[in-house]
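Dropping a structure here in structure tokens format, bear with me for questions.
A single protein chain has been removed from this complex, and every other one stays in its place.
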Amino acid sequence: MNELVQLIVLGLMEGGLYAMVAAAIVLVFKSTHVVSLAHGQLMAFGALAFWFVLVKLDMPVPVAVILALAFSAMLGWTTERFAMRPLIGQPLFAAFLTTFAVFLMMDGIFQLMLKGESVSFAAHLPKGNVMMMGVSLPITQLVSFGSCLVLFLGLALFFRYTKVGLGMRATAEDHQLAQSTGITVRSIFSHIWVLSAVVATIGGVSLANVMDIYYPLPYLGIKGLIVALVGGLESLTGALLAGLLLGILENVSAGYLDPVVGGGVKEVAAYVLLLLVLLIKPYGLLGLVRIERI
Amino acid sequence: MRRDRIRWLLVWLAFALLGCVSPLTSAQAIAKEVAFLDLSDFTGPVAGLTVPASSGLEDYIKSVNEKGGVEGVKIKYIGVDTRYDVARTISAFKRYARDPQVVAMGICSTPAGKMLQRLTREQPIVCTVPGDGEFQAHLGNFFTWGPTYQDAFAATIDWVLKDWKEKGKEGDPSIAVLSWDNAYGREMLRGGKEYAEKKGVKVLKSELFPTGTLKYDIYLSRLAEAGANYVYVGGVDPTQTNIMRDATRLGLTKDIKFISDYWGPTALGTSLHPEALEGMVVVSFFLRGEDAQNNEMMKKFWTTYRKRPMKEMNGGYAIGLGLGMSLEAAIKDAIKRVGPDKLTRDEIYKSYQNITGLDRQGVVGPVAYAPKVRRASDVVKFYVVKSGKIIPITDWVEAPNAVALHKWE
Partner (left out) sequence: MWRPSGTFDQTYRQDMAIVRTPFRWGLLIVCLAALFLFPAVGSHLGWSLTYYAVSFLNTLAITIIAVMGLQIVTGYCGQISFGQAAFMAVGAYSSAILTTEAGLSFWVALPLSGILTGIYGLIGGAPSMRIKGFYLAIATIAIHFVTMWLLMHLSITGKSVGLTLDPPSLGSFVFDNEERMFYIIMPVMLGLTFAAKNIMRTRVGRAFVAVRDNDLAAQVMGINLYYYKLLAFFISCFYAGVAGSLWAHLTLVCHQEQFTLIHGLWYIGMLIVGGLGSIPGVFFGVLFIRFFDEIVLLVSPYLATWFPWMGTAPAAALGLTAFGMVLAVFLIKEPRGLAHRWEIVKASYRLYPFAH
């Protein structure tokens, strides 16, 4: 029993991390209808920037947060300006593959900076572990999970109460309609990439706090994509739900199935879940069912 | 349209030029020069190990050439990055497969090793590989870098028994392997398991995880559940460091003693999570940590050729120096037997089996290669991580030959 609780709680914590990456992808899809593979890199670069400022330049945490977010905002803007904007009006497939090209490009730079090693900033942040309900919980994970909840709350408020947020929602509904009500769709696209890069960075820093910065980190972007698909590409709530669900499922299934089938379940659980969900509900748990016309 | 065409033509010309120039530059053959082809990963899961090892080898070869080569024969070092990609390794190998100048080569991945074993069977070329016991079991042109994984595991079993007795505990200790879910991760038990059972150490079910794993909570908690006294951790640093990070966070380090395979924590790990690694035991066939920092030879090479502060030196550098010393000795032996003009792959292959007992200045153990031995040395040293430093706790001890205990197909 205790083991199950432990698995579920750890899974919940991990799921929160996936949900943050998924949130960044959902943001971009909602308003631009582009599924992005590049966010895995955006989050890795954000984490790397945070590490650089915090550890290499030895700055306090708030400065590091601000600088890392500023850096990632710039990165998001650059990606939109030079890779995505030239493709407005082109098939969405081309934009999707361009994000993949951006992923590869940035992956090369990421590997170059890591030089096959791994870096960590966990030592500069709260650490240790606490006992809760008879389960031992690392504080790093609690901090990361907390930032996930704060992030989702922040996003909800942003979309409800700010003008840019409302503009984004309007753009998500219909590009032409939004344009005719006086919203500059192009600048909304720019904003949304900046915002999603910032969200990805918060996710990346939380992830790196738990898992360090190591060469597979950007590939968690693919997992974020899976979470986004399972939750439904339009829905932030879906991303949160699917993230938590996936985190729990991965840990519990690995905990009970690994000894039976001989390991590696944690890696495939996400993919099996995705295939099942797509077969039953093709647009995800909370996604909009699109009606197509010829 | 016309301008466009010219622009494209220029692009194509540039590519064609590059394509023509690059093979030419690499094909300049100078008399009395042999080459070592190093197919190495500069990124990916094993990079933490192969990058320092390759730099050690490269620097050693540089120093040999500066002294005028091995009796006048210079050695060329060809480093190719294979990106942890087997297909790429094969393709790079084929580029040099029939180049008579290339007399020996090194690779760093187990599956690529097995594949090259099939591909080099017509024309055996000395190939140095990390440490799979399989190459000792099926004698061929593959030579390991140190004792095999099995041997290191067996040496660890001996250490575990000693430690168990010193702590005054009753009954038989149990050990579990926590390692990569690939051929490497399973290799140490092929022979290692038999040895442990012979000595009365219980081997629990291994926990294997994919190489790209970033979080190990679940595997660790299962090992704790299974009641392991000792955990033998495989993988290449920073894998061990990350495992220890999670183990510390879960509070498991008190009840379980973690012992790392020889690719474990180096300068990289101790700079990442020194507090988590505290108390981890490392079995090693090369000098690492404080030993490496204080070793005259390593100091000299690192400061002359890398020009970096000593504390950035990774223990893996010693492996490269060791490989370089055996290569030099083998070439010297071949020259002595057949003269400098007949340095073929065959002769080097014979010479590699002929340099038994070569002293490698204590950086790694003396050479054990012989006609029936493919492991580089048969001694290991135990280290422990204490306040961010890797400190030796034993002198060189013998690593038992565990490969022979396994029933190989």
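Chains: A and B, in written order; residue numbering restarts at 1 for each.
By definition in this document, contacts are C-beta pairs under 8 Å (C-beta built on N, C-alpha and C of every residue); 3 or more make two chains touch, one makes a residue touch a chain.
In this text, all values refer to a predicted model and were calculated from it rather than measured experimentally.
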If I consider the whole complex, including the chain that's not displayed, which of A:Val5, A:Ile66 or A:Ala94 touches that chain? A:Ala94
Listed residues A:Met20, A:Val35, A:Cys148 or A:Met168, member touching the removed chain: A:Val35
By the contact criterion defined above, which parts of chain B meet the unshown chain? Give residue numbers in ascending order. 1-2, 5, 8, 15, 18-19, 22-23, 25-27, 41-44, 47, 51, 54-55, 78-81, 83, 85-88, 90-92, 94-95, 97-99, 109, 111, 114-115, 118-119, 122, 181-183, 185-186
What residue numbers in chain A mark contact with the hidden partner chain? 35, 83, 86-87, 90, 92-94, 96-98, 100-109, 111-112, 115-116, 222, 225-226, 229, 261-264, 267-268, 270-272, 274-275, 278-279, 282-283, 292-294
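Keep this in mind: only the chains that are shown with their structure count from here on.
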Please report how many Å separate the Cα centroid of chain A from that of chain B, as a whole number. 36
Would you pull the chain B residues touching chain A in the complex into a rising list? 41-45, 47-48, 50-51, 181, 205, 207-210, 212-215, 217-218, 221-222, 225, 238, 241-242, 245-246, 249-251, 268, 272-273, 275
Seen from chain A, its contact residues with chain B in the complex are 3, 6-7, 10, 14, 111, 114-120, 122-123, 127, 129, 136, 138, 140-141, 210-212, 214-217, 219-220, 251, 254-255, 258-259, 263-264, 266-267
